[in-house]
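Here is subunit A:
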Amino acid sequence: MSKWVINESLCKGCGICIERCPMKILAFAEHLTPKGVHPSSMTDESKCTSCAICAKSCPDVAIQIYKEEK
Partner candidate 1 sequence: MKQVFGKTNVLSANPTHYCPGCDHGVVHRLIAESLEELEVADRSIGVAPVGCSVFAYDYFNIDFNQAAHGRAPAVATGIKRTRPDSIVFTYQGDGDLAAIGTAEIIHAANRGENITVVFINNGIYGMTGGQMAPTTLVGMKTQTSPYGRDAATMGSPIRVSEIIATLESPAYVTRVTLNTIANQIKTKKAIKNAFTLQKEKKGFSFVEIVCICPTNWGKKPTDAHKWLTENMLPVFPLGTFKDIHGIEKA
Partner candidate 2 sequence: MAKVLMKGNEALGEAAILAGCRYYFGYPITPQSELPAYLAKRLPQVDGVFVQAESEVAAINMVYGAASAGARVMTSSSSPGISLKQEGISYIAGAELPCLIVNVMRGGPGLGNINPSQSDYWQATRGGGHGDYRTLVMAPNSVQEMADFTLAAFEYADRFRNPVLMLSDGVLGQMMEPVVMPAPKDYDMDSKKWSLGYTGKDKTARNLCTSIFMGQEELEEHNWSLYQKYQVITDFFKANKDLAVEEYLCDDAEVVLVGYGIISRILKTVVEKCRKRGIKAGLVRPKVLWPFPSDVFAKLADKASKFLVVEMSYGQMVEDVKLAVEGKKPVYFFGRTGGAVPSDFEILNEVDKIVRPD
């Protein structure tokens, strides 16, 4: 299961999550969504700390965040 889950149909490609990710592991995907935008996508989930800054920055609440339980 992923730590970072995006509902691409809600993403408007605003880029705020990409800019704010402290680990710099988000980027615009190559493909287009049905809305015609490049959605945000995870480039290296191993580096994700589940800080949820991306999810909280998203005006469309498109991202859900999970954390590995110890």
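Basically, contacts are C-beta pairs under 8 Å (C-beta built on N, C-alpha and C of every residue); 3 or more make two chains touch, one makes a residue touch a chain; residues count from 1.
Quick note on selection: all candidates are chains of the complex that A comes from, given by their letters.
Computed from a prediction, not measured in an experiment: that's the story for all the values here.
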Candidate from this complex that touches subunit A, chosen among 1 or 2:
1
What part of subunit A is in contact with candidate 1 in the complex they form?
1, 3, 9-10, 12-16, 19-20, 37, 50, 52-53, 55-61, 63-69
